[in-house]
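With one protein chain held back, the other chains of the complex are shown just where they sit.
Entry: subunit A
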């Protein structure tokens, strides 16, 4: 799994941090997403897919290619 984030789309809602705090964080100054781990371990994959699904700005892309 490989994750990319689009900072320009991100609205700073922080839904991803609520769901997958080991993979996502937010910048202190403007709340924009910070990707902590672009290729997380398998136990994180479910939470990452959910984060991408619920992101209200569609700012998280997940590539499932190994």
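The rule we apply is simple: contacts are C-beta pairs under 8 Å (C-beta built on N, C-alpha and C of every residue); 3 or more make two chains touch, one makes a residue touch a chain; residues count from 1.
The rule is simple: contacts and distances are computed from a predicted model.
Trainee: Considering only the chain that is not displayed, what protein name does its UniProt record carry among "Tripartite tricarboxylate transporter permease", "Tricarboxylic transport TctC", "Chemotaxis protein CheW" or "FAD-dependent oxidoreductase"?
Mentor: "FAD-dependent oxidoreductase"
Trainee: At which residues does subunit A meet the chain that is not included here?
Mentor: Spelled out for subunit A, the touching residues are 11-15, 17-18, 26-28, 30-31, 49-50, 53-54, 56-58.
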